[in-house]
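Here it is, the structure, as structure tokens.
One protein chain omitted, others in place.
Now for chain A:
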Amino acid sequence: MNPVNYLYLSALLFTIGAAGVLIRRNAIVLFMCVELMLNACNLAFVTFSRMHGNLDGQIIAFFTMVVAAAEVVVGLAIIVTVFRSRHSASVDDASLMKL
């Protein structure tokens, strides 16, 4: 088996995540789909790191994880705040930035 298959899997997962962002309306599920896309990118980075025989790809994947963790913290805080003021986690309802 060629490691290229990992890249195909990564592309597939990224596509599924992107389609989820377009289809779903619950803000939390939307956020999970973004996480899925980030994970797919990480898999591609790790596979490229193996194909090229150096560790730079793994470093980039590591930084992606850190940024994703920071993003999740802030994003979920925003979702909780929006839910407090509107009592809904649907992105359709939040059409205005303020009440």
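Note that in this section a contact is a pair of C-beta atoms (placed from the backbone, for glycine too) under 8 Å apart; a residue touches a chain by one contact, two chains touch by 3 or more; residues count from 1.
Simple rule for what comes next: contacts and distances are computed from a predicted model.
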There's a gap in the complex where one chain should be. From "NADH-quinone oxidoreductase subunit J", "tRNA-specific 2-thiouridylase MnmA", "Iron ABC transporter permease" or "Cytochrome bc1 complex cytochrome b subunit", what does UniProt name that chain? "NADH-quinone oxidoreductase subunit J"
Using the document's contact rule, name the residues of chain A that touch the chain not shown here. 1-9, 11-20, 22-26, 28-29, 31-33, 35-36, 39, 42-43, 46-47, 49-56, 58-59, 61-63, 65-74, 76-81, 83, 89-90, 92
